[in-house]
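Of the protein chains in this complex, all but one are displayed in their positions.
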Amino acid sequence: MNWIETVYNYSYFVGAFGLIMIGLYAVMVKTNLIKILIGINLIDVGVNIFLVSLGYIKGKGAPIFSSAKINPANVIDPIPQALVLTAIVIGLAVTALSLSVIIKLYGHYKTLDISKIREMRW
Amino acid sequence: MVDYAILIIALPLFAAFLIPLVAMVNKNWPKYIPILVMAFNSVFAINLLLHLNATNGKPIIVKLGGFLPPFGINLYIGYLAVILLILISLVGLMIALYTINTVKEAESRYYMLFVLLLMGVTGLVTTGDLFNLFVFLEITSIAAYSLTAYKRDGLSLEASMKYILIGSLASVFVLIGIAVLYYSTHTLNIADIARNIDSVPTAVKMFALSMLLVGLAIEAELFPMNGWVPDVYQAAPTPVVAVFSSIVVKATIYVFFRVLFTVFKADVSVMNFVIGLGVITLIIGEVSALKQKNIKRMLAYSSIGQVGLIVIAIASYSNLGVAGGIYQMVNHAIFKGILFLATAYMVTSISGTGKISDLRGIAQKMPVSAFIVAFSIIALIGVPPLTGFWAKMMILSGLMSTGHQIVVALILFATVVEAVYYLKFIAVIYDNSVKVTNFESTMKFNKILPVILFAVAVIAFSLVPQFLIKFQDILFKAANDLTNVGSYISAVLGS
Partner (left out) sequence: MKKIIATLILLVFTFYVYNTIKGFKFGHDFIGAKTQNKTISKKIEPAGKHYLENNKLENNSANVITSIVVSYRGFDTLGEVTVLFLAATGLGVILTIVRKEDDDEESSEREPSLIVKTAARILFPLIFLFGVYVFIHGHLTPGGGFQGGTIIATAYLMMFLSYSNFKINHTIFKSIESLSGLTFITIGLVGLLGFGMFLKLDLIPMGVFNSLFSAGLIPVVYIIVGFKVGSELTAVVDSYRENW
């Protein structure tokens, strides 16, 4: 059953990049500010899934040495998890800041449509 | 001494965390904290330069936490990083001195964001680790988003929203590039990746290169990813725009070329592509500045054009070209900063709206500021014997020696266009035929005093011959620091 193994091998990458593509489509095409923000969030989630899935090693367990049987030869790579911790927090910070700007923009212009909020011309 | 170099990042961070507590004690004290921090940084950076001269150019490697590279994070401070550190601290000091009584809405949180923006830029310039670079890029970006939206009116919010959307895409692309690079080389240290990059398959290397370059080019204001620049520069408070244009852009250009030259060991086709991008940026920037009516927008397009010129110079990969590019970086940072602050001072004095036509004939009432503006413009365009002329000469001779004659012709064309709109601006200021009637000076003279002193100091330095020779010597060593990959690897991993 070789094709099942191939599908299993690529499912994480396909899922991660699929999320990135959907998020990029939302950022490029949609005109509602909240939908664009959700698109950016989807891209962040996709990149984090891609980064975590790079550290997996088949058949090994989590890198927490809670019992004497777990030794460095049978755990997975710990670095991508540490990187994703930082990346998630940074994504959260940018989302919080952009939500506050959207709240104030709605208070000023009374609309969330990005094609109507274009005061500055060429 | 070498290990204490971390204080150039740790002390501003400490001061920024201290500002809310200080503001609770006394509302007027946080104003002076950026000035103290930047003064300390300037003295420290000059000390680092003397230390580098004394040890004959051996770069300073700070090992954080005591772990040896490549398994711990390390900072790499060579000649180019020291030049940029001195530039950041001194220009930051001048802008901090200007901000004290001129930005009316500034309160303790403004100064906190200001100090953290400068700290983020300092970290970008000194880091030696790829993920650490991403974290400092985010620190700089988030401080920039908040400072753009500081005035909270419709224009600032719209500019900030545009900046946030485009900036988030930049950080995502950089992160994808770092992920692919980590999977191929199993390490995150820049020197270690440079040592192992040859064993990575070409398709994967090109993918990681393109992702990282697209992400960094958005921050470094290259075409076609600089749509956010004119709007942000028009809407943010003017000292903040001076910081963006003088300091942040230079650091992101440095990061762009550090990744391109050291991590990826540049090859010729990529270099030609980057030169092409620089040429398009230069021409579109200068030509668009011709028909602008708003002062800050005109200066923003001029900044974009100069960024294009610097990128062409450094991407030519010849020693003279790279040294000329670094010289142009320093020149543009100092004089564009002075130009932004002086024009803001003039506009606020007449309570104007920021259009060029508001300043018609203002030289009759404010002769000193008008002279500073005219002098900075002449230094920027490149009239001999001021610094701009030598910088452009080095760039053009470097480009001729690598066979890019068409590029030289285009740069000369762009310089002519730049001279046209800048001289038109000087003519408007010095227009003596119109009587200025509604002039009430709301600003005291001592606000512009730091800018004047700084300009005088720079001019005095640039006319003393011995200083010029020593400066050119440091420039060539800095250019070597950027292009020589082998010495970078042996400095970090050999120690």
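Letters are used for the chains, namely A and B, taken in the order the chains are written, and counting of residues starts over at 1 for each.
Keep this in mind: a contact is a pair of C-beta atoms (placed from the backbone, for glycine too) under 8 Å apart; a residue touches a chain by one contact, two chains touch by 3 or more.
Just so we're clear, the structure is a prediction, and the values are computed from it rather than from any experiment.
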**OP:** Decide which residue listed in B:60, B:139, B:377 or B:414 touches the omitted chain of the complex.
**Re:** B:139
Subject >> Option from B:123, B:167 or B:450 whose C-beta touches the chain left out >> reply: B:123
Subject >> Touch criterion as defined above, residue of B:102, B:168, B:185 or B:245 at the omitted chain >> reply: B:185
Original post:
Given the contact definition stated above, which residue among B:26, B:199, B:432 or B:466 touches the chain not shown here?
Top reply: B:199
Subject >> Contact set of chain A toward the excluded chain (per top definition) >> reply: 9-10, 12-13, 17, 21, 24-25, 28-29, 53-58, 60, 62-66, 72-73, 75, 77-79, 81-82, 85-86, 89-90, 92-94, 96-97, 99-101, 103-104
Original post:
On chain B, what residues meet the omitted chain?
Top reply: 3-4, 6-7, 10, 13-14, 16-18, 20-21, 24, 62-67, 70-73, 109-110, 112-113, 116, 119, 123, 131-132, 135-136, 138-139, 142-143, 145-146, 149-150, 152, 180, 183-189, 196, 199-201, 203-204, 207
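We adopt the following convention: only the chains that are shown with their structure count from here on.
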**OP:** Name, in rising order, each residue of chain A that touches chain B in their complex.
**Re:** 20, 27, 33, 36, 40, 43-44, 47, 50-51, 54, 79-80, 83, 86-87, 90, 93-94, 97-98, 101-102, 104-105, 108-109, 117-120
Original post:
What residues on chain B touch chain A, complex-wise?
Top reply: 131, 135, 138, 142, 145-146, 149, 152-155, 157-161, 164-165, 168-169, 171-172, 175-176, 178-179, 182-183, 188, 230-231, 234-235
